[in-house]
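One protein chain is absent from this view; the other protein chains keep their places.
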Amino acid sequence: MGFIAKRFANFLLLVIIATTAGYLLAASALNPRENFLGRNPPVPENTINSILTQVNMNDQDPVLQRYGTWVGGVVKGDLGKTIFSESVNEEFKNRIWVSFRLLILGSILGAVFGVLIGVISAVRQYKFFDRTFGYSSYIILSTPVFLIAILLKFFAVFINEKLGFTLFYTVGLNTPEISGFELFVNSLQHMILPTLSLTLGGIAFYSRWQRNSMLDVLGSDHLRTARAKGLTKRQALFKHGLRVAVLPMATFFAYSFGLLIAGAAFTESIFGWYGMGEWFIRAVNTNDINSVSAIVLFTAILVLFAGFLADVLTAALDPRVRIR
Amino acid sequence: MKKTLVLQIKSLSVTFPSESGTVNAVRNVSLDIFPGEVLGVVGESGSGKSVLSLSTIGLLPNSARVSGEILLDGKNLLQLSDQEMSKHRGRDIAMVFQDPLSALNPVQTIGHQIAEALLIHQEISYDDALKRAGELLDEMRIPRPFERVKSYPHEFSGGMRQRVMIALAIANAPKIILADEPSTALDVTVQAQVLELLKRASQLTGAAVVLVTHDMGVVAGLADRIAIMYAGKIVEEGPIEKVFENPAMPYTIGLIRSIPRVDESEKRRLVSIAGSPPSPVALPPGCAFAPRCPAYTEICDSKVPDLEAFEGDRSVACLRKDEIAGLVSAGRLYPTEVTKGHVKSTSDVKLLEVSNLSKSFPLLKGNVFRRRVGSVYAVDKISFTLEQGKCLAIVGESGCGKTTTLLEVMNLVAPENGRIVVFGKNVSELSKSERLAIRKDLQIVFQDPFASLDPRLPIGEAIMEPMEVFSVSKSEQLTRMQELLELVGLNPAHANRFPSEFSGGQRQRIVIARALALNPKILILDEPVSALDVSVRAGVLNLLAELQEKLGISYLFVSHDLAVVQHVADYVAVMYLGSIVESGAVAQVFNSPHHPYTKALLSAVPIPDPKVEKSRERIILEGELPSPINPPSGCRFHNRCFVTKARSETDQAKCASERPELRIVEGAEVSCHFPLLK
Partner (left out) sequence: MSEKKLNQAKDETLSRRQLIVRRFFRNKSAVFGLGTLLFITALAVLGPYLTPWTWDLSKENGLDFNAFIDSPYGGGLTAPSFDDGHYFGTSQVGGDVFAQTIRGLQKSLLIGLLVAVFSTSIAAIVGATAGYLMGRTDKGLMWLVDLLLVLPSFLILAILSRWYQSSGWLLLVVLLAAFNWMITARIVRSVSMSLRERDFIRAARYMGVPTRKIISKHLIPNMASLLIIDGTLNVGGAILSETGLSYLGFGVRAPDVSLGSLIAEGTASALTYPWLFMFSGGLLILTVLAISLIGDGLRDAFDPGSKSGRKS
């Protein structure tokens, strides 16, 4: 119990530092004033100042003071105002589920299929399955997410053309003005490509590590013991190897989550999903300090939560960690 | 051969493809195994013992190419698929592996793993299997067996895990138990327990045991028959007494004579076999032993000798097998050097004085914020003195604090507690330059010759490194380096080769040369031969003795091997759990030990002589070395001591509560309330 509490305290500290760094960097690198310059007719200096002060982004106020105001709000659950004087909380609520849908599906599918393919590849080492997926994952890991997304889009359009009707949608969450079962199917059709583009990398990543970890276990002494007891190679692998080999994946899960979030930014903007990633890009481009900081906070929490989850998972699987 | 065989190996050969050519791991081995017997297979590392046992149980890696036959009930096991073979594994043939720490699945309970072995071959319920697992643990003398089935392997010590492995092996009452170095990774006192259990296992199940080991002493006490392997071949085979008493193959003769024995009191130079075992990719054309054989003649290169019957129930693979006995009796093979005795300079100048030295390590807890929750005393108030030209040995089981003691001396900084005086100077008062000056006279040789040399530095440069620190001129360095190589018996022309081109024994010679570069007064030796092959150990030990005679250096020698200590040391200090329990002159301590632990330790060391080993009475200690984290109260040894158990309750209470002081008993220093007397 004390262990978990301490872990949590450390996490909290890291979140605070990460967000502080995020806010301060955003406040000094982004220049909201820029948004009002060069307009025609020019916006009077006073107006700009009052707008900026109202959203707590006036660069004429000391940065620490603005930070203090922002933190005061965050502690009460208020993430501040966007540069367009709207509530960050509202924007957050509208967008978070869009991203969650992608992230949760992406991380789970990536891990599950990756582990599965890794295991099969290890069992059939150097066979056709192993080689095919091996080379594919090499290529996928060498391809940036945005290229995967673009290529998928390409491919989808091609298929749609061949089929003569739209199987894959490439923009948005769903077609407006439909409901019921139709909406469900339509949403699925919209979801396939973004999810796939985010998942492919994960699958490639996990499958490689899982395969190697499995092969390491395959050569381990305790697996030899299991076979000496009378298990066949395959039985030994599944009964004894799998659980030990999956252990390190928990750590990778934590590491790769950060990558996944970055990947979501690309996917969302390419497929026109208005999620957190797309918001972030827009916020940086519009010098929206508060929105940027909110997203940094959100990401830090997610990454750390993934790390926490990985620890819990490891402890559940590995009795050696469980003691004390 | 009228008796029925349990297993018959016929002309088995195993090769592996490798970067540098084909590895001939096992060459044309034929072996019969009879029901209920204990067969010892002895050979040095790389001689093919493990490959032989793995091929018997069908667990060779895929890259292995196997030919020949292994017959079980008339069925050739080599032709079975993995699935068919798995029906025999565990049920007919079981195996105990060398490293008990990694041999069990870390994430499953002990009970589950044993139960699984039962469920694979028997139609019983899981609950019954678990119950049976408890019974098996009980048979393997594991305390509170029915609770311990719920434990995970990491909660067990090495010795306990090896018992679990034996329990696993006997679970299905197999016909054969293969034990590959089952006690090598364990301490002597624990090794004795495990070997005892192995014997018990074979009695319980009537299984034949194939005991694979590099240790002649281990087979001597246990085996009925012995097979000696060299470079993948069995070179001699027969009833154990006959082979030990009257070995017929030159390699066997040399091997048996090269082993120091703990039960022999006079010092002698050991017989040493020249060179080192051949590489399995580049074997000599005829007899593989030819390059090292003192009986070599040209015929030996003509063909690979077959294992042929010899004197009835034995067999030998030597082309000159009938002439060897004559050569031996004429003293032409391995002539025993006339013992000069150790002519040591006698002087009582004290080079190193350690008194009341203690060293503790912080005991940490917690993963995120580590904090100190206590101290572990690795070394607790020990004192010893090293005199000029003498050899003081510190013996004890792993973890008793030997290496910590050495490192404390080598650090040359004020110890946590106590005093270290080197060459008359107290180390806590040293200036930086004085410390460096002392380093010149105080050198160390580590256990593992493979780790002691930087793989990226040619050996010549490695030897010159200490001279560089003391700014010896380059030309002087070069001449000295060549001198040193010659001194330790290596070719100076090889100075620019890399460590990887040398064998273990040669590397240890290089390390010794490096340590001698600055003419030190004290050489600290941390288990200098225990990582070496049996047949090259004698050479290094002889070198050390020779150097001491020539150069008059003092040795501080640390070892767990009492036979080696008996052979090289003048004085010995026995350590148990961080303290010295007995010290004195070697002859005295070894001949009449006063401390119960010393006695037990001596008794646990296997003696490479079946007659002695099988007849002597042994004291087998219970339990294992307690963890220094919470050492027993009173006398640290009291929970394992056989002396206190036999005494009255008041005496027992005294042992359990009062820590005995060191005192002089019959000329030795002993820390025991009730020392054993002559």
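Per-chain residue numbering starts at 1, and chain names A and B are given in the order in which the chains are listed.
Convention: a residue touches a chain if its C-beta (ideal position, glycine included) is under 8 Å from a C-beta of that chain, and two chains touch if they have at least 3 such contacts.
Since we're looking at a predicted model, the values are computed, not measured.
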| item | value |
| --- | --- |
| Shown chains that the omitted chain touches within the full complex | A, B |
| Residue among A:Asn46, A:Ser85 or A:Ser142 touching the omitted chain | A:Ser142 |
| Hidden-chain contact residue, picked from the options A:Ala29, A:Leu64, A:Ile108 or A:Ile178 | A:Ala29 |
| Touch with the omitted chain, as defined above, among B:Glu84, B:Glu245 or B:Glu501 | B:Glu501 |
| Omitted-chain contact residue, chosen from B:His154, B:Arg257 or B:Arg439 | B:Arg439 |
| Residues from subunit B at the interface with the omitted partner, ascending | 18-20, 23, 45-46, 279-282, 410, 436, 439-440, 443-444, 446-448, 450-457, 465-466, 469-470, 498-504, 511, 514, 531, 533 |
| Touching residues (missing chain, whole complex) on subunit A | 14, 17-18, 21-22, 25-26, 29-31, 121, 130, 133-134, 137-139, 141-147, 150-151, 153-154, 157, 207-208, 211-213, 215-216, 219, 255, 258, 261-262, 265-266, 269-270, 280-281, 284-285, 292, 295-296, 299-300, 303-304, 307 |
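Keep this in mind: only the chains that are shown with their structure count from here on.
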| item | value |
| --- | --- |
| Interchain centroid distance [CA atoms averaged], subunit A/subunit B, Å | 53 |
| Complex contacts: residues of subunit B adjacent to subunit A | 57, 59, 82-83, 86-91, 94-95, 97, 99, 102-108, 116-117, 120-121, 152, 154, 165, 168, 171-172, 365-369 |
| Subunit B partner contacts - residues on subunit A that touch it in the complex | 3, 6-7, 9-10, 220-222, 224-233, 235, 239-240, 243-244, 247, 317-320, 324 |
